[in-house]
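The complex appears here minus one protein chain, its other protein chains still in place.
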């Protein structure tokens, strides 16, 4: 261990790529865990195909996992990678464009046999790891399959099973290169294969073999050290967006003292919230996999009437099916959290890719005047806070609320200095109690000064009342066809949502000057990229401001003023321009759209270039 | 007939009101027909309750029909009425606020008995037609029920059946007052009751009795003459909005040489289009009443793939259920006309009342970036032209198109100088033909210079191809996960819709100066009211401009410039402000919203007042 | 799996207490009035607390029902009442949840939720007001309207083969299927009682007269002249008898081919006839399709009224609760801090 030269690095981006069946996602998440435990800041981005398992060896079947970690703050999963690990020819072909010039390639030699080259559609006789096409890179060719089989030959496993461990060989190799401990993975493998200890052992053996292989071969001249990042003091864990969303919902249930009722119909990339929640029934969480999205939202509405923290989730296509029922919830004025884990559309679109193109649907996609609050998360860990806040608003203001996340946040991971239960804000639910009647009559649409009505639960004697989707008379809630009343109620419902602006923080700048040439306004998952870009620009001497919106409706009270402090406002979005329209409409300010619609996050360089372009003008 | 004094009037507004069971709508439409045939310009507005037949005698059960006719151009159904016909106490109570001070009341005395007064919730002992509460009006009290029974006593009919004719008695009375011919109604009754001639005769007898009664009693001092309006030369008929929509669809099918396929699920106020179309199967029109809205739009998409002019319709709640499928149609790029006959929302709202609150849903209510053209009708007869235009755009540009109408247009009537088939523009459909292949391969997403692809119908040899909701490769249409391609396709689909602006007329002013203090921009059914208001203002010396939008997406190319010619722009809408947001966003112009959300059209006076208010500032 | 039991107490209310202060807005003469009355009549007998009763409806004339009941109520959106009710019941098993729906609401737009609710079997009571027409939208054919039905939307007659709602329900694995009618108050009351007593989803189809758009669709079953020949009332363990003086019976030829017989003329004893067995799913299916059989010997087949099928199966809400309990047993009551912390943490000092 002492013989090799260790290079110190502040930042490394590694991209693992291989066939969907190669265990790439597992390799990536294990490396992530060890890296997090080593104290680095990090961000990850899994990039997998829409097919469950497209034919092995083809480009369509390539699965990727990118990890960016550093001894400094890390805000994105990285524009380009320093190290590209490829298990076969298709993985190389599909990912080479993600590698920095001069970067390291670690290639499984056995994945470049004739069959694999053919499947990857290399021309006859061409093998990129044998010709000089990779000259610009540092290429390490490792016969991973062969070596794994070799080290497991006495394990008693068949060849197929042995080959299943080859990702662990690679993981061991990388653990050596980046001086990571194998212990967390050993613990993980032992528990994962508790029932098949021989498989667990084989995996561990393969990992150790990879580690030793790196130690004893030429890979040795590539050993790196990435120091722990100077992060805020505290206890951290690594967390993925959908997991954080699930935790946030459970936490909101605890802090509101309400059971969580989560009803959904599976859809990528939202399903993992269901999977996560269904493992925590001991919190009293009810998870319902309904027959379709309409039934899911409908049953959540039923549960909300019954007094649950009712939640429904989907991606764009499924959300659109729920809009009629959401409209019912707006006129009912009952709490309901609608999670839209956005993906690239329209229609089925690119189902495993991210996009921010459901904002307009969230704000305007309902028949009639049906305003509701919209809250968006900015990073995987922030999904926890943002969905907690969505729950708070829904419960405290008796309204459906949209929570917007996306495929990048959903599957991305980052270190999280998690809160303790005691740190979390209490959610105050306004129940009507027995006796809350006027002259013996319960008035379900009587409001407090915020215009919020009370929640009267079935089972409470004396509060029997009916709610419906027909326009309701002010205060009594009885059906009313009175024209004046209708206008009044439409305005009240709008005003109630507007009033929420008094109960959310004013918009703060994330960084940059309070007045000046340029403000970048973002929302959602572009947070890390914009932050990183502006930080780099600042280091390059350009001080540009950044405001990132959590509240898309209503906007923070000061947003209009804030914007007007700048000569230019740039609104980067992963869509064809949506927030920018809301800003232009509300503040009559010529905000400038900047759009990328490729199913991928912005690259830091893209934001920087755009800023340069605007400043040069 | 000669003894009475005839007063000449330019305009009269009559409102018929009675119990839902009293045949009010029939009375109204009959009077409308006769009036139309007499050459008056006119506009009508039925105002009926949401219940099929709420308890007789109650306010909830009151059904109304308002008719405005004149010897001058008539643009609205009238803010207030000159004559209020009430069949019972509830009808009076519910409608008195619609009557001008000094107006005429014709009241059925028998509808003011104790029971009716109680059901109408008049205090004990109070009878408005006996006390002096109606002093400000000219009240004619007629024992309609009694007189009808009297005149039919030898008819052999039972009392219930006799009473069914009392609306005809009233109709006869009004025919006398306004010097209308009874002939059209006689023809109508004869054909309607061809199978029950005794009922037909009774109705005719009652009508004649009412006519004579007016001739011989004190009603005589209230005889009026409304001269024929100086309308454009031509042949006219009276038409209702939904009927015009149905005719427009059939006409478009004829001019495009395609069968019409209309699939829907019943909903107020759209159902009558289905009813009308289903009577014209001899045009090859297929009408499908599907099991729900989703199936309706889905089957229309299937029919569109097969080469039909495919249409689906609903009101707001049903439209929201269709949005996922509409999103599919946008990525398919196939023709589909979606008719949204708007009603007051949100949710079930006020189902029989009108509203313009689905504009944002039409423009933005889909997941992902799914732009499509939106066209709105401005008057009942204009539904014909507007839906024809929606069909033209859908077919010529291979795109789903929204057609917006509303409950006011749907059920309102006006005289229509109908076109002849030969006047109608031909719709040019771009089919792919056998042999339209490149190197033997059919390229379904190859485009012309407008970015429009071709329509390749199953059954054509050699054009076999697959379409899907996954992102498609440019030109070939194959599934593509390529990031660059996705952005390209999103932009192409947007650009294709934007390009339509080159194929629609520039925005013209409906009236008023080309530059100036104030422009009123409206869309949809507010047309007549705005026009009438500005005309009156002009007569009062204030010249304000009026532009009325048929094309809500894309806007006519010149709209931005046009708007900027005025100091102020007012946007009146029957919603909480929707078009105004689009204008503010696109043109960064501080357009001023003016909103009424009462399930009713604007009154002319309301628009006038608002204009005065703005001009005074 | 034991299902959750609705607490049985003595009721704290009378029929009158169930009348809400809202004016009823059905057409005079509508069959809905009778159904409302029978429900209000039966509910106080069931040992429920008024505050624990919730009526959930969709959209349609029938779906106005909750407004007229002085209980908790939800008038929802078209077709979704069963799903909304399921959410309520699963989250609050102690409530007595009733669904009021129409043939359009439950079988047309709501068909999917209808069949899925039946298979999942939450303890709901579904009252399906079947008037074979869309009432509220003024008279279009519904999925139960007969072939050839002339309506506003089918001026040349409907081209659609209709559902047999009870056969559909049985195909969807319903655990309780019954039929009654608005114009037979006593029978309707009895059926409401049976529905309420069933643990699981009870489907009660109620033939309801829409006197405005489909008047008389079911009069044959109540009109003096025809009723005995056209309506057959089922009783568990009793033979299928009908007709004037119960002189007609139905027997099963080859065990599965129903035949109408004249009991006296053929000198048959009860045991020769088809004995109704509520637990027999096959026979329930046969009953649902009884009038579809070609008439034979002694004339047309009648339509059956009563409980066609009633079996026990665990209720959805019970199974959901049980998993929560088991999870708590296994993992202990949820500990938020522990959950959030997870297994792999590190500290920055």
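Read from first to last, the chains carry the letters A, B and C; within each, the first residue is number 1.
Heads up, the rule we're going with is that a contact is a pair of C-beta atoms (placed from the backbone, for glycine too) under 8 Å apart; a residue touches a chain by one contact, two chains touch by 3 or more.
These figures come from a predicted structure and were not determined experimentally.
Trainee: From the listed residues B:79, B:291 or B:585, report the one that touches the chain absent from this view.
Mentor: B:291
Trainee: Specify the residue from the set B:13, B:168 or B:300 that touches the hidden chain.
Mentor: Once the missing chain is taken into account, the touching residue is B:300.
Trainee: Which residue, B:80, B:418 or B:589, contacts the hidden chain when the whole complex is considered?
Mentor: In the complete complex, the chain left out is touched by residue B:418.
Trainee: Any idea which of C:95, C:168, C:181 or C:339 touches the chain not displayed?
Mentor: C:168
Trainee: Per the definition of touch given earlier, which of B:155, B:212 or B:478 contacts the omitted chain?
Mentor: Of the listed residues, the one touching the omitted chain is B:478.
Trainee: Name, in rising order, the residues on subunit C that touch the hidden chain in the full complex.
Mentor: The missing chain touches subunit C at positions 108-112, 115-116, 119-121, 143, 156-157, 159-164, 167-173, 252, 254-257, 281-283, 285-286, 289, 313-314, 316, 319-320, 323, 326-327.
Trainee: In the full complex, which bits of subunit A touch the chain not displayed? Write them out.
Mentor: Residues of subunit A in contact with the hidden chain: 51-56, 58, 60-61, 265-268, 271, 274-275, 278-279, 281, 287, 289, 291-293, 317, 347-348.
Trainee: Need a quick check: the contact residues on subunit B for the chain that isn't drawn.
Mentor: Interface residues of subunit B facing the absent chain: 33, 36-39, 184, 228, 231-238, 247, 250-251, 254, 259, 261, 263, 280-286, 288, 290-292, 294-295, 298-308, 310, 324-325, 328, 417-421, 458-470, 478-479.
Here, only the chains that are shown with their structure count from here on.
Trainee: Please report how many Å separate the Cα centroid of subunit B from that of subunit C, as a whole number.
Mentor: Averaging C-alpha atoms per chain gives centres 39 Å apart.
Trainee: Give, as an integer number of Å, the spacing between the C-alpha centres of subunit B and subunit A.
Mentor: Roughly 46 Å separates the two chain centres.
Trainee: Which positions in subunit B touch two or more other chains at once?
Mentor: Answer for subunit B, listing residues that touch two or more other chains: 60, 317, 347-348.
Trainee: Could you pull out the residues of subunit C that touch at least 2 other chains?
Mentor: Only 59, 77 qualify.
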